[in-house]
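Omission of a single protein chain aside, the complex is shown with its protein chains in their original locations.
All chains are identified by letter, namely A, B and C, in their written order; residue positions are counted from 1 within each chain.
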Amino acid sequence: MGGIKKSHYYDALEKLELELVGMARWARARGERIVVVFEGRDTAGKGGAIKAISGCLDPRQCRVAALPKPSDDERGQWYFQRYVRHLPTAGEIVLFDRSWYNRAGVERVMGWAGEEQVEQFFRAAPVFEKMLVDDGIRLFKYWLSCDQEHQEERFRERLDDPLKRWKLSSTDVEARSRYADYTRAREAIFAQTNTGWAPWRVVDFNDQKLGRLTLIRDLLNRLPDTDVPPAPIDWPELDHEPRGEEFDRLKPIPDFPMDD
Amino acid sequence: MGGIKKSHYYDALEKLELELVGMARWARARGERIVVVFEGRDTAGKGGAIKAISGCLDPRQCRVAALPKPSDDERGQWYFQRYVRHLPTAGEIVLFDRSWYNRAGVERVMGWAGEEQVEQFFRAAPVFEKMLVDDGIRLFKYWLSCDQEHQEERFRERLDDPLKRWKLSSTDVEARSRYADYTRAREAIFAQTNTGWAPWRVVDFNDQKLGRLTLIRDLLNRLPDTDVPPAPIDWPELDHEPRGEEFDRLKPIPDFPMDD
Amino acid sequence: MGGIKKSHYYDALEKLELELVGMARWARARGERIVVVFEGRDTAGKGGAIKAISGCLDPRQCRVAALPKPSDDERGQWYFQRYVRHLPTAGEIVLFDRSWYNRAGVERVMGWAGEEQVEQFFRAAPVFEKMLVDDGIRLFKYWLSCDQEHQEERFRERLDDPLKRWKLSSTDVEARSRYADYTRAREAIFAQTNTGWAPWRVVDFNDQKLGRLTLIRDLLNRLPDTDVPPAPIDWPELDHEPRGEEFDRLKPIPDFPMDD
Partner (left out) sequence: MGGIKKSHYYDALEKLELELVGMARWARARGERIVVVFEGRDTAGKGGAIKAISGCLDPRQCRVAALPKPSDDERGQWYFQRYVRHLPTAGEIVLFDRSWYNRAGVERVMGWAGEEQVEQFFRAAPVFEKMLVDDGIRLFKYWLSCDQEHQEERFRERLDDPLKRWKLSSTDVEARSRYADYTRAREAIFAQTNTGWAPWRVVDFNDQKLGRLTLIRDLLNRLPDTDVPPAPIDWPELDHEPRGEEFDRLKPIPDFPMDD
């Protein structure tokens, strides 16, 4: 299916990583709070896009929020409550792997949420997001799209590749026959929640590598390009020969055997 | 500095990943709880080893615990309390990026913990670990070693490579002049906490790729090799042409420009 | 200073307690969520009013939320985040001993919050509360008032009575000289946040016992008066003589000596 060349991808990605690292330094220095929401069909590539960003940042600064199914207690609470717990404090970046949009996405399509709940969500979500934005949180919402041909191909890969088999769930099987329902649900989400303060951006992830570059580039474009140079560190030469490891009680275990 | 060949590394790693994925399936099916502690000097390669494991597993099953500095409240609590919060429930795997051994490692070497606290820790740690093991938790402790020549080289890389600069902290500067103190601290840790129920394994990480393979191989060897086949999934052909994405309100943003 | 007679108070209170217990049974049966905010000057009687309500209810159903000073992390978060954590799940009643109104009350008067933060709060609070109410949470806000003569008398009691001395803080000393500032801050709060969906009720607590009765009566009047009879319990007679305690290893310690 073609796609961009690997080497071109890694070259382009590295440049973006440099900007991400700079952006993170700025966020920490200024106490900025950044939330990025990743939504999209199964297999669209949310996880990979999140890893591309978080992989080059300090895990103590950049957290991923991938919530499990709500507990009974959580089900009884204000709908947004369990998401609020994961919002960033000053200097933090939080990447939501799926988000509060579950209600109007997977829950709606699968019939786990009633239409009244969905409507209530559509009334609440823009208000909720405006509160966060008014409080100074920088909120970005990305929708990763892919057509069914690519989705089928990726499902097939999950089915066949033992390394990816765990990614396949019974919900995925259902999702296949509801491709068009998901399209409708997404359009409703856009109609109701594409606001001035928290607009959606759709990114084509039929080519996942290209999609990641596009998404990260867009994210960086929407953040200030402020250079906060790293704090200088005084780094004198060692005044002795570098020491070796000295083991007394326990020695390293034998190396993995490389037959070469 | 040589090291193993990239292609050999990736071939070997992929085989290990397959076993890791199988092990995780077994852990989930049996409700096993697995804790892996990663300790070692700065730059030894804890983060990379953790990513090699967690990267191929379901993030909802395999969590990384990298605790920030203790808050004032935490400082007043039972020393192990804030770590206990992150222990796994049935079916989970938790990778500790540093751990309760901070007290006898970095805190001792930097003078943040008094000798009495260290002694109290040495009395408590084996008991604490025995409780977890007796409760059925599978606990593995790895010490990643590297000599100062490699450490210096990696520090230098962090200093020079803007992508890695955030990894460098003022504690690192201190750590350089205390290489031998860390050696002594580690030997004390081994002397006091290398128990039958929770032994230490030292892995040479002078070559980080090789170190990762060695560590994962050892971890897998110490876990049962039980095959739990994935649940079969019925996967019928689509009964229609694969659908395309159809956008009404919002279209995908322009792709990242690849100049080729 | 007079006040209502003790016996009359306890008679009236018991009747209200019966209604509170019935209301709690209804809340549990219907999965209702109830939030009651208690605000007012120091010494007004928030703690006593809260105890009058919570004291007759199941502590597993009716929780008191009295938040400590925010941690550094909390200070960096969305202002409402740390309060959201304490909102009720289905069937619960949460009594807030002070609340998010701190920002426009004590924080403003003491100069801990800047005017911009206060204005931001005034914009956000009605929206925040509307979201909760729209989600189905029943929200009640009470302001307990007392004049300075009574406040001084109660401060004096805290100063002189060793049982109450811990209630007196340095903030209280400050509060005395800012009585009028608190009045102004309260009027601003009413002007900005007395909404149709979450109105304020002022209750005169110059006589604290009378204030409690007034507050509870009003709260009950604003909740549905639905009778949900307790589940019947089959309660057969014991088929043997009641048993005595039989101690083998440890006997009860000697009783406290009552010299009578």
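One rule holds in what follows: contacts are C-beta pairs under 8 Å (C-beta built on N, C-alpha and C of every residue); 3 or more make two chains touch, one makes a residue touch a chain.
Bear in mind the structure is a predicted one, so any value in this text is a computation, not a measurement.
Undergrad: For the chain that's not shown, point to the residue among B:E115, B:D135, B:D160 or B:E241 touching it.
TA: The one listed residue touching the chain not shown is B:D135.
Undergrad: Pick from C:A12, C:A90 or C:L223: which residue touches the chain that isn't shown?
TA: Per the contact definition at the top, the residue touching the missing chain is C:A12.
Undergrad: Residues of chain B in contact with the chain that isn't shown?
TA: On the chain B side, contact with the omitted chain comes from 31, 33, 73-81, 84-85, 87-92, 120, 123-124, 127-128, 130-132, 134-135, 137.
Undergrad: What chain C residues would touch the chain not displayed?
TA: 4-5, 8, 12, 14, 17-18, 21-22, 24-25, 47, 51, 55-60, 64, 66, 68, 97, 143, 145-149, 151-152, 155, 159, 162-163, 165-168, 170, 173, 176, 179-180, 183, 187, 190-191, 194, 200-204, 210, 213-214, 217-218, 230, 233-235, 238, 242-256, 258, 260
Everything that follows uses one rule, which is that only the chains that are shown with their structure count from here on.
Undergrad: Can we say the copies chain A and chain B touch using the same residue numbers, with more than half in common, or are the two sides different?
TA: same
Undergrad: Determine how many degrees of rotation, between 0 and 180 and to the nearest 5, align the Cα atoms of chain B with the equivalent atoms in chain C.
TA: 180
Undergrad: Which integer distance in Å separates the CA centroid of chain A from that of chain C?
TA: 41
Undergrad: If you average the CA atoms of chain B and of chain C, how many Å lie between those two points?
TA: Chain B and chain C have C-alpha centres separated by 45 Å.
Undergrad: Quick check: how many Å separate the C-alpha centres of chain A and chain B?
TA: 21
Undergrad: Note the residues in chain C that touch 2 or more other chains, in rising order.
TA: As it turns out, chain C has residues touching two or more other chains at 73.
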